[in-house]
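So the structure is just underneath, and the comments pick up after that.
Each chain you see keeps its place in the complex, though not every chain is here.
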Amino acid sequence: MSKSYRRLAAPALSLVAVLLTLFHSDTALAADQLNSGDTAWILTATALVLFMTLPGLALFYGGLVQSRNVLSVLMHCVAIACLMSVLWLIVGYSLSFTDGAGANQLIGGFSRLFLDGVGTDTLAGAIPENVFFSFQMTFAVITPALMVGAYVERIKFSAVLILSGLWLIVVYAPVTHWVWGGGWLADMGVMDFAGGLVVHATAGISSLVIVRALGARHGFPNDSAPPHNPGMVAMGACMLWVGWFGFNGGSALAADGSAGMALTVTHIAAATASLVWMMIEWKKYGKPSLVGLVTGTIAGLATITPASGFVGPLGALIIGVAAGFVCFKMVQIVKQAWKLDDSLDVFAVHGVGGSLGTLLVAFLCAPEFGGLGLPEGKTMWDAFGVQAIGLAATIGWSAVATYILVKITAGLTSGIRVREDDELEGLDITAHGETAYRLD
Amino acid sequence: MKFVMAVIKPHKLDAVREALGATGVEGMTVSEVKGYGRQRGQTEIYRGAEYQVHFLPKVKVEIAVADDKVAQVVEAIQTSANTGKIGDGKVFVYNMDSAVRIRTGEQDNDAL
């Protein structure tokens, strides 16, 4: 492991660092020796998180749109996965996780472009750095892919690629650096175990900005079409759930009780939020729906994400309940009060969920709520202050930067929206020349 | 010859097929359709948004019959497809000029 990286490691992986020192003292980290068990788990977690996007998220989103756009949604997700991976190798990882020297509070440096200097024996803590790189890459893949849900059924494919690519570098990499890469939020001790800020808040708020610029789908809100394939939605949600074990459990960067607790609380929050969403629908509409149930699942998962390494089972139950109620409400507010066609509710589920969890963790990590405890000398309100600052900064930067990136993209693609004809005929055939179902 | 076209509720197809069999009808052609009528469509709610689904699933049955059998066929359909609830469907009858059995080239009543 290069010296610059090691120097960075302690503050950089803030959450990890905290955890490691607090709960992880039983594994030999100090010596910077490879732990094959930890490595095995993070290799697995990498596969699990990739599985979340491919095909989990793709199916989850694909089932929610109309049948004439399902392939375009899958295409968005897969193409984003490919492009983000390559960009992550070229520059994203380096900007996120290396020392940015003078600018280090804000952004990393260029020492790891193309994974330069990383051999098979370069370590990042107790795991190979290439494993850490790949694990983080899967996060960089899913975050822009989450935003697909905001702009489906009407955006140009070229705009998807350009906007996502720019966004990775201008929004995702800096925020990652702030929180996990040794930047200013890490220095303040912000808690974000697996990406409430880095992943869900950035994607959620950016989605709203994109939707405002893009406009609503034809027929919104009165004549929108219902999901074309709720079973596909549920299948995707199940895969997201399973993959999330790697997302949150893997963020411990070790195969130990900390990973186990992250996995446990993740599961409990997901289960609880699902049940809450189901009960709300049952009470309010008379029938609990499958799409509602699994939307609750995703809300629970997004909300527990920042908190997953800090809270206990009781905290997970509370977060699950909060996620169910708050996200359910927000879905309606965005569509009905704000009249924004955030088509698959990226903001209401991911943005709001991730933000909620980011704030709640300040309290729920306290032992009083069964949490794993705050660093010595810190009160809940101290922690809450830091979390709020982190959230405000993340939202602010994501919104402003995305606004500008959308303008740039619109310039490059002569407008990010497809022609109305093409929208009506469907993007599958007009943008990709394909037909989804020939079942006869 | 007449051509009878009926729109019925999907789960009544088996009953209709059997009733027609009893009248001696040996062939029919069936397709999935969506119906719009007095039976209002359903409302589906996904993630808090209400979707007005105007069309309901129905099944269309088409039967070519000799003139003398029409009354019997219509009667059989009407009886077997009836649930007494709104949305039970309709039976329409037209005149047909000619019919051919592709396999043999038989014509008209022989082709049915």
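Read from first to last, the chains carry the letters A and B; within each, the first residue is number 1.
In this section, contacts are C-beta pairs under 8 Å (C-beta built on N, C-alpha and C of every residue); 3 or more make two chains touch, one makes a residue touch a chain.
Note that the coordinates shown come from a computational prediction; the quantities given were computed from them, not determined experimentally.
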Total copies per chain kind in the whole complex, with one of each drawn here: A x3, B x3
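We take it that only the chains that are shown with their structure count from here on.
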Distance from chain B to chain A - Cα centre to Cα centre, in angstrom: 51
In the complex with chain B, residue positions of chain A that touch it: 221, 224-227, 230, 281, 285, 287, 289, 291-292, 295, 328, 331-332, 335-336, 345
Residue numbers on chain B that touch chain A, as the complex places them: 44-49, 51, 53
